[in-house]
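Before any comments, here is the structure.
Left out: one protein chain. Kept in place: all the others.
Then we have subunit A:
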Amino acid sequence: MTATVGPAVLDRDGLDALVSALASQGRTVVGPTVRDGAIVLAELTTAAQLPYGWGVELAAGRYRLVPREDGAAFAHSAGPQSWKSFLHPAREQLWSADRTPEGGLSFTPQEPEAPSYAFLGVRPCDLRAIAIQDRVLTGGRYEDTGYGMRRRRALLIAAECTEPGETCFCVSTGGGPAADAGYDLALTEVVDEDGHRFLVRVGSEEGARLLDLVPHRAADPATQSTARGAVDAARDRMGRELPAVDLRALLGGSLDAERWDDVAARCLTCGNCTMVCPTCFCVTTEEVTDLTGDHTERWQRWDSCFDLDFSHLHEGPVRNSGRSRYRQWLTHKLATWHDQFGSSGCVGCGRCIAWCPAGIDITEEVAALRAEAGTEAER
């Protein structure tokens, strides 16, 4: 085998070899696999654990696994978790402190748990979500050191989207089903009469070295054009879309909209949307003391703007109503995120729609706000 620069093709054995190669490099390979009736992200020891032959049927508040005849591994979307479960875990220790015999305190920073992850099957929407969390958690003055360490060690193998779901709307957020940046390798799955294979594009030197370790061949024109065609077709098969207006201006001008009351009547304030969102990053900290009172630990854990304690100031929470909390979430996600981080906070992955038990649909809510703003403007 010679070093590959142009696109290559892997077959299923090649993908097996890829996972083995990553594991033998000491990497923790994480990818999609079937568990508990869903395609979850979990540690993989072999490519055989990928969800070959499984797809999903999605609706607002509904997710069902469905078998696929083509045996595809990456034909699914809007799983119950995102990669933030690994890069920005739900709970992480920051430091500890102990009382010294002299009566003082000694502080010990916690070395972050930072395995060398290899993420296999990162969707283009999730590549964008990771880039957004990079900006939030490492782009400012104070880096989240644990996130930064895990992120820098992580290898990303994208899987371009050829099967968008009913809750997908990445195109209307400025993204799309093609992986254009931020990956080490990008796969495009092709299943046709010529076999089950993966077109591979190289995005980094690390990716090129990895590809050279596994059996592959130079990409033939037919595979390349089939792969391109499938990704292009996916652009036009989005299940949903956000209104094509200046969302920052729309949300900024909708603070008193009546629609917030309507959605608040349906919103459970359970927090699921924020937990499944691949860009929501909010955390709180907890102090854990032991019974002796001589040892304490500070832990960071996921929080949510739907938690009353999230806006707790003296004398209680600032955002008491469901209306104020849903409005905060949506307005931050689509509008004030621009002011804070220079982009929208939404990549159109559709998880918040699918995993809301009440089936609240962000695209429908924005459309309703748009309609209400339009009505206002006409008056």
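Going forward, a residue touches a chain if its C-beta (ideal position, glycine included) is under 8 Å from a C-beta of that chain, and two chains touch if they have at least 3 such contacts; residues count from 1.
Basically, contacts and distances are computed from a predicted model.
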| item | value |
| --- | --- |
| Protein name as given in UniProt for the chain not displayed, "Methionine synthase", "Oxidoreductase", "ATP-binding cassette domain-containing protein" or "Carbohydrate ABC transporter permease" | "Oxidoreductase" |
| Sole contact to the chain not displayed, among A:G6, A:G37 or A:G140 | A:G37 |
| Residue of A:A218, A:A265 or A:A371 in touch with the missing chain, whole complex considered | A:A265 |
| Touching the absent chain when the full complex is considered, from A:Q49, A:Q81 or A:T363 | A:Q81 |
| Chain not shown, touching residues in subunit A | 35-38, 40, 61-65, 80-81, 85, 90-91, 264-272, 275-276, 286-293, 301-302, 304, 306-309, 322, 354-358 |
